[in-house]
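Omission of a single protein chain aside, the complex is shown with its protein chains in their original locations.
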């Protein structure tokens, strides 16, 4: 019988998560000490889990990374995404197998940190990712030039601040679920992402769903879940 | 010396408005009785003013129109726009003179009443108006097919509810000031037009300015003012 | 060459939508006259499209349905969902082919109309649908009894008002994307669905994405799109 | 006759509070100087009151604690809770007497400071306290494992940020009043605790009442008041 | 083994609720048809449960009550509270046993419907209830005259709209937990109870907890739960 | 003929203000450089105006005060109020003349800075001021002890944060206009003074009017204006 | 010894109010039955109080007025103000005595009902009132023509909806306290008076204080209180 959770000093680490939810528990770094993050990550690595932490600032990362690398040599920190990951050594997957495909778009260059968090998360779920930057609606030809990359994906993540119009426009061009991430980019009546969030919630495109403001992680996770199911189906493993 | 205002029972009608502001005072019908609207309109007609009232429901209009038509035979009611107008007989304007041009676009058919209010107002300011319906972002080819009409205008009014993305998209295509009108069309997190209003305020297109929710009148008025100045300049009459 | 759109009196019907977006254009009935809905639906039926309209009240439906049934005998109205559909006669699909599976859950019985709108939409996308009612968190054993049905789906739609906690709880149990629909069910500080919407946006479960308040249609559509891709992949037709 | 209040330089200290309200006045440290806190605490200690101050940062605490310890040797500072307390020497209470029991739960480890404030407050009221951490809804087995401790309490305090769903879930399992404390933990549409607060206000569990965002003190106080009444009743001293 | 829930046409009635939560499930009448309410209530009566429904308008009540009275002759409808109750015949409780005591106060006469809902709920929980009306802060002598009744209670429910100041004032006088119910009474910046709710959340009195706007039911329920525990303790039955 | 305004480098100083508005223009220090404040104050002193500046931090004050004192030896800075004033030398007023009387109350000691700003402003208007601190509603006997001082005033300023209940309570005891000042004191759902502001706007006491959050200046000014009119009337000088 | 309050069926009528607060208790008609209003008014008339009720719709008024007129023949209903008053027969006041003066201004004709409520209330307080309509900022000459009437008052009430700019403009012209009443007149982003309320709270004129949205009663009451004190002072009766 497997353990359900492990009781650390100030956390109950969910070990049954991958079984229940498809992927293992992710460490939300905000408000946790470097020490707490290290403790949880090591407990996961020890149990063969591909440890992944978000919202980790570079100071904490510097304190944690060396210890992780002792146990997981491929561990790395993505400074733009503010994510820390300790990939488990994995057997090469069968090249004949299809892997899920995810496209991530940003409206402007300021949306990059959120998009990078989404990208790291999607990679952690095992998908192939293409990142397309700076295709906001004020310069329409840029998006149209990149559309073929988008149509080919299993799920699209669109990251945008200000009025958040890009997901609607993308949604009007593709037959793919669009996961919209409002960002806190903007000023004044942008209200830290509320304007973008409301815009996306009210999208006139039917295939647009929304996650929390700046929630690159959630978008990458949901996209990864969709891509995984499509790939499993293509590989004849859908449940 | 001209009168500055006329004191009716419960209103002070501003007679100096055209001199000061370019156009005469418009009657805001909401919350006024049919009787009060009639009184003000007749006072204006009497002084040679092209009387124009907005937010007049059809019941009030039926009560007022016959009386206006006695003095101003071309008076009419636009039921979709909910406007009442008593155009003064006007000398044919010189056909050699350029008239201002205004384009009005709607995202969806439910935005029509607001667009019609804008259209009636723009006509009252003396401009030529083209109305283009149902070119929302979910069907991008529709807008592109209509762009030439838009590029030709002195000012563009874009009427949209839900996420209010259309003005940003239009703004990215044209060298014309875009006056965005958020409408209360939508449900849930549309919050009666707040989502659209915030979207428009945060437009990434630099040429988008915004008026109040459902304020077709204001958009038509501001567009008319711009068109008038451009026409006057073209006719050699700019101040 | 195919038509891109057809220009009716007051609408531009997008004919290229299925090609671009996977499914044809859906008629949003709110704010449209019975006549306008009928006109668009007939234009679609004529072109072999499976016409589908949402937010149609029963009075409008009575006025429209007989005309639709003349051309599309299987046309019907779902009074709880307030949807009108004119399914095209379709060749029996190959029984060997997998169809997508969608589970729809409600927290309480008052959430049913929104769940029914989601169900009708998902059926229109071609998926198999199971609807599970009244499994809100105040009675935890009810959800647990129904979990096997949920785990089996390609996408889950969770419909909840009040504090909107159900998607988080469901999300913690399954490896399936959860599309949360906040409803306007509740009173006081529920603020017409805002509390539920915010709760869902802030879900601590990573696989929860959100659509607009009462947007059963959008949830059914996005779920249908996911299910379709999974089924196509399973059938060896993924792009 | 007892004093009702004592007039210090810039405060009127309420001495009649315990008589009226069951417990003595607590010092709200925010916005008060170290000097003011010390003055009030010493005035209380002098009159035999168990002085207790909340929202005291560690710098102020360092400045005050030594002076308090001269008069009240058991005085201490809890850095996580940011509380300062100078317990009065108390006669051992009769071991045969029942003491009230309070359970405090947190959804995540970031909620700990608020939970600790609640715990210190509850201890100050004289109750026995059990603190159960990190039992958020995303990992349901963790809560179920801890339920017996919760069912045994006279009042339960549930501390949660983000969507604030935990009180509803706990409320569905126990016959105990649940005092929910929304925390400012979260990001984006968490709006500094508003989402959690609204979620808790709209809880579908009937036994959930709510206090202010981050108000660990108030939750501990109200729980202590309930526990005290139950214990007094059990000891035959209820009024 | 007992049933956990019973599956009706469109509801899963929780039969284990009393065991788990102290009281049986209450029927929330809003958005349910008369038929659905009747069905659930009869299912409860059949199993010996004291059926209780809130938010039932008088039209539905008229349709349901006769059927309930056939099975539960003491069933009645309180029109001000809009509650329907079918008390089970109960053995006279031992007169030597203490029953819990609850005081309910209103700020103004317009708050009465909410207070009555609280009163009916508290009675259903088995407590003794005293209702004190119209003691708002603008006439301070009225409250002071009634204080002895309040001090004697195990829990106090304070119902107030407008600025919602009454709970703070009551809280400053008594050693009893105060459950504050904001009402939607007021106009303008009262915002349907938001002002009162925020006032109560920010109460400077430490013993004030809050429930949803107009949630008389929840206040009565939580007060009943507290009163029950105190009474059980006094009767030597506390767990 | 007097000057109407003086044009400085970046400000148009209104010299006609006292004539029009009863008191001279006050310098709002926020967002102005020390240099700009000095320039305006000196221009006023030069013209015999009692210069008064609010929202001046201590650093700016140190830079400005010495220069003011060269021209106005009684100039001083109140660090708690953050006001700077350069009283003009004034002939002793006739001791037989009545001066207006203002009472200023605070709910808690944290409200003092706002109360001090009100006090300085009221003194500048020429009124006598009594300041009563820390009489919040949680300790009701404190207010009652101080009521005679309040009843004697021409206008009362009540400064309170959190739920802002004190003005309602004071308003219920006195026949004097109550000017309520919400403060940003509080946390969580206090929302930086919004809760207090809404509470005061909805006060059930009829004599409560409200000014902006933390606007001690405005409250002192309006109170001073009332007190001045009453004193002038008493002195036989009312217009 | 006088009665402090009288206990009716569902109200405690405050009889000590005039003594404490300067004027007797006013009946807030909203949410009270005609019967309750009648009962309270008659209890007041019986005790020689000048009964005054606000927010009474015309249907209730018709039901109550005849009964009041039996006891108070001068009782009347003002349909625009929705107020009901039963003035007591009063001895002619000494013509040598000064009465307070109040000016009430409206921005537009739609603000009249609120202004009328203010006017009735001010008359009830015993002041002389002048009402000046339709002097909004869009027609600046209208206000300037009426300014002498405003400067002469003891207090000014300014009633405005939409952006609520009029109080600021009036405040810049007069040495009189300005009581601003935001109205719910407007549409879209007027948000039922919120825009006007916020505008008035942030007025750059120092002499502007604010009451609740549509609270003509409160403005009239506070203005009446100020005017009464000035008149009493002028008559040598100030306390």
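For reference, chains read A, B, C, D, E, F and G in written order, and residue numbers begin at 1 within each chain.
Heads up, the rule we're going with is that a residue touches a chain if its C-beta (ideal position, glycine included) is under 8 Å from a C-beta of that chain, and two chains touch if they have at least 3 such contacts.
Keep in mind it's a predicted model, so treat the numbers as computed, not measured.
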| item | value |
| --- | --- |
| Of B:6, B:63, B:130 or B:174, the residue in touch with the unshown chain | B:174 |
| Of G:22, G:100, G:172 or G:216, the one touching the omitted chain in the full complex | G:172 |
| Residues of subunit G in contact with the chain not shown | 107-108, 136-140, 162-165, 168-169, 171-173, 186, 188-191, 194-196, 198-206 |
| Interface with the undisplayed chain - residues on subunit B | 20-23, 26, 98, 151-152, 154, 171-177, 179, 197, 201-202, 205-213, 217-218, 221-222, 225-226, 229-231, 233-234, 236, 238-239 |
| Interface residues of subunit A (partner: the chain not displayed) | 108-110, 112, 133-135, 138-139, 141-142, 145, 185, 187-190 |
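Throughout what follows, only the chains that are shown with their structure count from here on.
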| item | value |
| --- | --- |
| Rounded Å distance, subunit A centre to subunit C centre (Cα mean) | 26 |
| Residues of subunit B whose C-beta touches two or more other chains | 108, 138-139, 188-190, 194 |
